[in-house]
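The complex appears here minus one protein chain, its other protein chains still in place.
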Amino acid sequence: MLAKYENKLLKIKESIFEIGTGLISANKLILEGFENCDIEKFNGAKSYIKNISNKTNHIDRDIITILALQSPEASDLRAMVSYLKITNELLRACANTRNFIKGFVNVCSEIDLKTINDYAIPMQKSTVEALEHAIAMINVDCVDEIQECFNKVLIAENKTDELFEMIEANLMEQSKAIEEFGKYHKMLSALRKSEKIADRAMSIASLLLFARIGGEIHQR
Amino acid sequence: MLAKYENKLLKIKESIFEIGTGLISANKLILEGFENCDIEKFNGAKSYIKNISNKTNHIDRDIITILALQSPEASDLRAMVSYLKITNELLRACANTRNFIKGFVNVCSEIDLKTINDYAIPMQKSTVEALEHAIAMINVDCVDEIQECFNKVLIAENKTDELFEMIEANLMEQSKAIEEFGKYHKMLSALRKSEKIADRAMSIASLLLFARIGGEIHQR
Amino acid sequence: MATFESKHKYAHLQEDVIKYFLILAATISILTTFGILFSILFEAIEFFKLKSFVYFFSGTEWTPGVENSQFGALPIFAGTFMITAIAMAVALPIGLGSAIYMSEYSTPNARNVLKPLLEILAGIPTVVYGFFAAITVAPFIVKVATTVGIEASFNSALASGVVMGIMIIPYISSLSDDVISAVPDSLRKGSLALGMTKAETIMDIVIPSALPGIISATLLGISKALGETMIVVMAAGLRPNLSWNILEDMTTVTVRIVDALTGDQAFNSPATLSAFALGLALFVVTLILNVVSVRMIQKFKEKYKMSSL
Amino acid sequence: MAKNKVKIAVKDLNLWYGDKHALHGLNIELYKNKITALIGPSGCGKSTFLRCLNRMNDLITSVRVEGEVVIDGKNIYDKDVDEVSVRKRIGMVFQQPNPFPKSIYENVAYAPLKHGIVKKGSGCDELVEQSLRSAGIWNEVKDILKEPGTGLSGGQQQRLCIARTIAVKPDVILMDEPTSALDPISTEKIEALMLELKKEYTIITVTHNMQQAARIADMTAFFHLGDLIEYDETEKIFINPTQKKTEDYITGRFG
Amino acid sequence: MAKNKVKIAVKDLNLWYGDKHALHGLNIELYKNKITALIGPSGCGKSTFLRCLNRMNDLITSVRVEGEVVIDGKNIYDKDVDEVSVRKRIGMVFQQPNPFPKSIYENVAYAPLKHGIVKKGSGCDELVEQSLRSAGIWNEVKDILKEPGTGLSGGQQQRLCIARTIAVKPDVILMDEPTSALDPISTEKIEALMLELKKEYTIITVTHNMQQAARIADMTAFFHLGDLIEYDETEKIFINPTQKKTEDYITGRFG
Partner (left out) sequence: MDKNNIFYDPSLKRRHLKSKLFKYFTLFSLVVSLVFLAIFLLDMVLKGSSAVQQTYIQVEVSYNQESIDSYRDAVAKKYLNLLSRAALREIPNQIQKNPSLMGTKQVLWMLADDQVDMYMKEYYYKIDEKDMKTLEELVKNGMVDKKFNTIFFTHGDSKSPEYSGILSAFIGTILTLAVTMLVAFPIGVATAVYLEEFSKQNWWSEFLEININNLAAIPSILFGLLGLAIYINVLGLPRSSALVGGLTLALMTLPIIVVSSRAALRSVPASIRQAGYALGLTKVQVVKDHVIPLAFPGIMTGNIIGLAHAMGETAPLIIVGMIAFIPDSPTSVMEAATVMPAQLFTWAGMPERAYIERTAAGILVLLSLLISLNSLAVYLRKKFEVKW
């Protein structure tokens, strides 16, 4: 294969990895921000996921170019198709992260610490974990290892789901006692984003799994 | 080009159109259901969007097969790439519709009619409109016409956005007077879905625009 | 359901019969070669039983008719080679030049006319050339020579040599034209695309590529000249003459063979048998030339994947 | 794959050209009414394998074949099988279109007449028409049946050769790079024809053009240096090959 | 595109073979240090156009050319231009590798010596080495420089021909389907070489293989029946052609 093409493939992979790591960093910072509602950290997190749609558009364009000019086959083709879908997921995950920050910045100081410590922090931790494992899969070559990563994403995502359900149930219980509706609505909406990000991580992981070993392109 | 390939392309297009019309039908039924909180209608709507992930998986597989076996170029290639992303959007839109129904069935009887008549119905109407125009684009061939459709989707989607903001603002205003927090939270969450569906319609429309006339693969 | 016919014993009997008939036919050509070889060889052996083998190849006296006859064939060989050399000096440059013009410069239509025209020269019976040499060319040479004050024989080596050369031109030009045309056009284009002129392309690329074929053509020409009979019988001398002067008369192997066998000596006399000794020498030399030539042309054909020349 | 009916079963097929071991113990089952494409780098033995299936290799003196090629239950290399009759049942189409320099009609009618499939006058015209129709060239030649087949364009010539092969009523058609000497339009016509023909015949085709295998073949076999590396459904081979070598070849990482 | 430097400007180029109008008023600007691919169906005039660029068409007697081909500011069809010197500056590589039946060394050294670019002994060896290196074949042939060039494999021969062309130090290299006679591995090597060479030379290549144009060309020109239908960046042509004909051609809807 021509070096030109190999390089392009590599570049795409790197760009996706870069966006992925940005996303992870942002979510990690959010986690740190949780601890003392550090608005600066939240805003810092935003800077990791700036201009993402530009970047994904760029990647998509490169992928289309490769499809048009190189007609990749087999694993290369699977990778291109997966990446094409992954950019969608990344874009959503970043949007979710941004919304998370936006929603949380306004309400974080008002939420009781227990809720945060007991649920929000573990949930976000799981989300970060899911993201980390999913993005790591981009650079893993060994089939067993990639399967292992995928399973870890699956576990982390499930945990996120469960924790969010608990938060929801918890708040609902307390809801009668709650005075200001808007605040809680916003908080729940914000926390829901974390769960959604994990969801995306899961999607990314299954797409990468497809790229690596083929089979069904697994969508949920 | 071999008939085999032309047929496959056509089949993919049809499948996507079919999912799209199912989605439209579901959302129309929801609209009807709004009028007298007809739970049967809501449930009926669900039947339009069953097993979608099976269907989209199938489409994705067909697209990959075409990419692998036929190496399409130019507009065919753009169509394949767009469809690959559209299946994602359709899947999400269907999930949103399902969640909409699930969320709304529980609360619809309790929401005051004014809110529904003034905001929810127009919003859902816009959503349906956006979907209709977006899905119609699949079968439009003339560039001017497709551009027109796209603009209509844009307008409808904007309207949906605005209406949702109004609902939110309205509810927030009333929020102090509201007793049961959970109900409103759920309602807002549910109505939010309608806005999201319109969002997806918008994405689909811009992907179809790209498929037809090329240029940037426009993502939001 | 496919069923395959089974093979029975006589299924291909007809094929085999035909095949053996063909093999038989092919064998005849081999018999001919050996026929020639042995018919010459045995009589030549008879001759060498009577006369010295060594003297035959080294002696300079050839006196067949007389008492105590001498058979030193050196002047005969010399005459043969002299006439051959003259013939080639005429045929090679003219033949090659014509071939180059036809294959490289002339239009295909002109070539289609020119080539058969030249080949007429090859189709003319040698007896006709002999007549031409004896009646027209030889007197002309004598006339020219006397006007410049040189003495020339009516049976000069020059006359038969030149005419023989004319006869050989088409052998050289035709085969050379074939091989030059067979040099793939891509080579010419390759050279011209490098900014070479046409003559440079021909001299540096085309001719070297066709060289095996050209050499082969030359060897064939030489072989033709050595074995040529009628021209020399009619236009060259009978006298064995060891000389460098091409205006003198000389004789050749073939002339002496004809002379020996049309004379009225007894068949087993050394005078008659000497024809076979000379024939043997001619056979061996031309055989070697032919084998080399055929080999070279075959290699050339294989190289350019030509089915025929 | 269980539903596929085996037409040709090749068992431990070895082939030598003199000392050169060209096919190394191949085992493969070729299915009825499918197009099987043989792909692989130059010199890997695709043509050699193809020629084993109708014993065309017998014409090369230095060839030695071991193993079995079982067609409809009969090993064609059995002693009691006449190779000429094998070639009658297993037709072959070549890279360079090679119509006989006879009329179009005679091109098609010649072999059936020789084999006694039809008699002159009785059924011959019908067979010619039907064969030319099946080869999708009837409309182009029906008015010029008396003209020489060599006067047709390359693509038409190739379809004429296919018609000629069909006329003998074979079960299997072998094709060795049938389109590599043709322009793209003719190529497409032949490809469409092959898709049509597989309804009635079993087709095995060699191709250098991977896209062609992708386009038309149901099954694809990948050869490399005389070995059968991978044999599977075409989609599988192109989207998810199991062998690294196959993947490298189809992605263009090696010739 | 504004940043591209024009190397060859073709203005209203018309060409006739006898009465046959083969090129219809072409206008095109070919850029320096780019690979431009000419694609189009068979017989559309790609090779004819290419040969106009170094006046190889002069060798065909029936050809008549009108219009201008301006290379570095000079119209090569001007009366005072010697076509031999044009061919010196505009090298050409052909479909069939055509090394001279001389040694590898002589193949490369022949033209430079004749042109007086180098003298035997002084600089000749260096030039040969350098040319062979640039053509990416030095390592394969450095020990067999005295052996005939025709003994190399097809792909090596083609690279030798490229080396030979480079040795004359041209500005532009024209290539007429340089890989269509080669196997995939050799093809890839030549393609890689072309990508390397474009750093120093302007390359115009004809190809039947659309994928090849896609892989290596910066600019692609689509010809049809003697007209230049579309000329643009390769990506543009392959993803978003403006002309229906171009789109139909590259998607395989016509030959």
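Every chain is named by a letter (A, B, C, D and E) in the order it is written, and numbering of its residues begins at 1.
One rule holds for everything that comes next: a contact is a pair of C-beta atoms (placed from the backbone, for glycine too) under 8 Å apart; a residue touches a chain by one contact, two chains touch by 3 or more.
Here the structure is a predicted model, which means the values were calculated and not measured.
Participant: Which residue among E:6, E:28, E:81 or E:144 touches the omitted chain?
Facilitator: E:81
Participant: In the full complex, which of C:22, C:89 or C:266 touches the chain missing from this view?
Facilitator: Of the candidates C:22, C:89 or C:266, C:22 is in touch with the missing chain.
Participant: Considering the whole complex, which of D:7, D:164, D:198 or D:215 touches the chain not shown?
Facilitator: D:164
Participant: Would you indicate which residue among C:95, C:190 or C:213 is in contact with the undisplayed chain?
Facilitator: Candidates C:95, C:190 or C:213; residue touching the omitted chain: C:95.
Participant: Using the touch definition up top, pick the residue from C:65, C:108, C:123 or C:149 that touches the left-out chain.
Facilitator: Within the whole complex, the residue contacting the unshown chain is C:123.
Participant: Kindly note down the residues of chain C that lie in touch with the hidden chain.
Facilitator: 12, 14-15, 18-19, 21-26, 28-30, 32-33, 35-36, 39-40, 42-43, 93-98, 100-102, 104-105, 114, 116-118, 120-121, 123-128, 130-132, 134-136, 166, 169-170, 173, 197-200, 202-203, 220, 223-224, 226-230, 233-234, 254, 257-258, 261-262, 267, 275-276, 279, 282-283, 286-287, 289-291, 293-294, 307-308
Participant: Write the list of chain E residues that the hidden chain touches.
Facilitator: These residues of chain E touch the chain that is not shown: 72-74, 76, 78, 80-82, 84-86, 88-89, 114-116.
Participant: Residues on chain D that touch the omitted chain in the whole complex?
Facilitator: Spelled out for chain D, the touching residues are 54, 56, 59, 61, 84-89, 91-94, 96, 98-101, 110-111, 114-115, 150, 161, 164-165, 168.
Rule of thumb we're sticking to: only the chains that are shown with their structure count from here on.
Participant: Chains in contact with chain B and with chain E: which ones?
Facilitator: A chain counts here if it touches both chain B and chain E, which gives A, D.
Participant: Per the contact rule at the top, check every chain pair and give me the one with the most C-beta pairs in contact.
Facilitator: Max contact pairs: A-B.
Participant: Between chain B and chain D, what is the gap in Å from one C-alpha centre to the other?
Facilitator: 50
Participant: Could you grab the centroid distance between chain A and chain C? Build each centroid from C-alpha atoms only and quote it in angstrom.
Facilitator: Distance between chain centres: 91 Å.
Participant: Please set out, as single numbers or ranges, the residues of chain B touching at least two other chains.
Facilitator: Touching at least two other chains: 1, 64, 68, 71, 73-74, 77-78.
Participant: At least two partner chains per residue is the criterion; list those residues in chain E.
Facilitator: Those would be 188, 211, 238-239, 252.
Participant: Give every touching pair of chains, nothing left out.
Facilitator: Pairs of chains that touch one another: A-B, A-D, A-E, B-D, B-E, C-D, C-E, D-E.
Participant: Report the residues of chain D in contact with chain B in the complex, numbered from low to high.
Facilitator: So the residues of chain D touching chain B come out as 188, 191-192, 195, 211, 214-216, 234-235, 238-239.
Participant: Mind pulling up the chain B residues that touch chain A in the complex?
Facilitator: Answer in residue numbers: 53, 56-57, 60-61, 63-64, 67-68, 71, 73-74, 77-78, 80-81, 84-85, 87-89, 91, 172, 175-176, 178, 180-182, 184-185, 188-189, 216-220.
Participant: Across the complex, what residues on chain B touch chain D?
Facilitator: Touch residues, chain B against chain D: 1-5, 64-65, 68-71.
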